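Attaching a single structure in structure tokens format; questions to follow.
Every protein chain of the complex appears in place save one, which is left out.
So, chain A:
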Amino acid sequence: MNNWFKSGSPWIWMTAGSVSVALIAVLGLVALIAWRGLSFFWPADIYEFHFSDTERQTIIGEIYEREQIPVTRLSDAGADVSQIEGEFVTRYLVKIGNRELVPLDFTWILEPDVVSMDTPKDLVVLERARNGNFYGYLHDVLENGESVISSGDDIKVELRERMARALELRNEAEAISKGPIARINYELEQLRLDRRRLQLDNSYTEAAEAEIQAQEEALRAEYREIEQGLFAVRAESERDGVIMIDMRGEEVRMSMNMVLNATWANDMNLLQKWGYFFSQIGKFLTEDPRESNTEGGVFPAIFGTVFMVLLMSVIVTPFGVIAAIYLHEYAGKNSVTKLIRIAVINLAGVPSIVYGVFGLGFFVYMVGGTLDQIFYPESLPNPTFGTPGVLWSALTLAILTLPVVIVSTEEGLSRIPSAVREGSLALGATKAETIWRIILPMASPAIMTGLILAVARAAGEVAPLMLVGVVKSAPALPVDGNFPYLHLDRKFMHLGFHIYDVGFQSPNVEAARPLVYATSFLLITVIVGLNLTAIGVRNRLREKFRALEH
């Protein structure tokens, strides 16, 4: 034993233990998020709880969490524990939905209180446009308030058909309000700005006024017409309705255009469950959020993240590559080079929030404020670029990720054998030509690696974005059909901020938590995927040049 200790072997094992802990932490973390994030899409069984206390009302819902708690804690909290045997008791957290009918859409249930837990096949979950899920039994399908069908197997078919119709009309209405109506509002705003601009230039003549007024009038007329169409579609979508029976046994009537989806989760076979699973993932990726981000999809956040990151790449790549070329190909061994290297290291190490503060002060208020005064005096005092937006976010993150691109590109450059450079120079090419024609193409995978790493970093960064442009809910995407199509001054949504906002700022954190896990999983997939790609590209590059050297 003593010898064993003297050999140092136990300490080696302790260091090995650290590796195990670190590995478990990484893999466990990813696994936890993957499990929680993906199970959000899986159709959960819906339970009907009956209680031993016959006075107590039946509860219908999904089991959200189970936990073992000591009985003493219950008795400390003032509960009656005389009926409970043993030291621990199982407690369920049940999501009962029906938010408009009950004070809280979650409830705790103690296992000993429950007489039976059933999963009746005809229990249905309605996904709704407002007030979250509805759990209950389908009772009746209505058309213009009259019952169409109230029993039999056909009721499901009927419901699905009418739901699809209502959904289609709903989408049509949404397309109208997001399409032509948004365009007219945008054009009216542009006309207002035109008028203001003319006034500021002192060239606001009566002729100009008449022209602007005529255009405004035309737009308003068009607006009224479209609005009529919109109202008609909306009215049409409200034709059908449905009557449900909730857990209190009461009939609840709702309009069909509120119902987005109906699922008989207890009546699905495995194949149907997988189908549901993938269709839910699809919806999550392509739909807009609902209910102040706590339900629905994350499409605008994906779009915002991708758009901002692309913009950032366009900015950061040339600067990063040029700086790397300077450091590796041109810089002499002098103090300036040393200073620049220290600058690169420090840019990489400065906390991201400092970039946010800098971006807010310098880009938004100083540069943006100046731009507004020069180019957009007509919309003042409303700022155009003098307020956080996607352009400033991209610029801020470009500085933040600059060192990533520099370091990666430089590594790529250093792997190119000097024989290649010397060969090119010996053949009479200038240094610039050598770099442009020979070195850069060879280093392009390294540049790619750097860019991928920069994108991964930018996609996960939240703190600086909170200051320079991200919002919890952007009214419009930075790209739309209105001239000039790209709106770099707009604010945008971001996956990382979405996680923070929904997880910590939303009124109903419990209900939103699965969505946060799902969003986290999405973000982690993207970022880990990007990183693995970068590592792959880098390794391939290394192999390639190893072959060149021998």
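By definition in this document, a residue touches a chain if its C-beta (ideal position, glycine included) is under 8 Å from a C-beta of that chain, and two chains touch if they have at least 3 such contacts; residues count from 1.
Definition applied: contacts and distances are computed from a predicted model.
Enquirer: Using the UniProt record as the reference, specify the protein name of the hidden chain from among "Phosphate ABC transporter permease", "Formate dehydrogenase subunit beta", "Hydrogenase" or "Sodium symporter small subunit domain-containing protein".
Expert: "Phosphate ABC transporter permease"
Enquirer: Of A:Ala265, A:Val516 or A:Val537, which sits in contact with the chain we cannot see?
Expert: Among A:Ala265, A:Val516 or A:Val537, only A:Val516 touches the chain that is not shown.
Enquirer: Looking at the whole complex, which of A:Val141, A:Leu391 or A:Ile435 touches the chain that is not displayed?
Expert: Result: among the candidates, A:Ile435 touches the missing chain.
Enquirer: Would you mind spotting which of A:Val19, A:Ala426 or A:Ala547 touches the chain that isn't drawn?
Expert: A:Val19
Enquirer: Hey, which of A:Thr58, A:Gln190 or A:Asn531 is the one touching the hidden chain?
Expert: In the complete complex, the chain left out is touched by residue A:Asn531.
Enquirer: Can you say which of A:Leu110, A:Met308 or A:Ala456 touches the chain missing from this structure?
Expert: A:Ala456
Enquirer: In terms of residues, what is the contact footprint of the unshown chain on chain A?
Expert: 1, 4, 7-27, 29, 32-33, 67-70, 72-73, 76, 87-88, 318-319, 322-323, 325-327, 329-331, 336, 339-358, 360-362, 365, 399, 402, 406, 430-433, 435-436, 453, 456-457, 459-463, 466-467, 496-497, 499-500, 503-504, 509, 513, 516, 520, 523-524, 527-528, 531-532, 535
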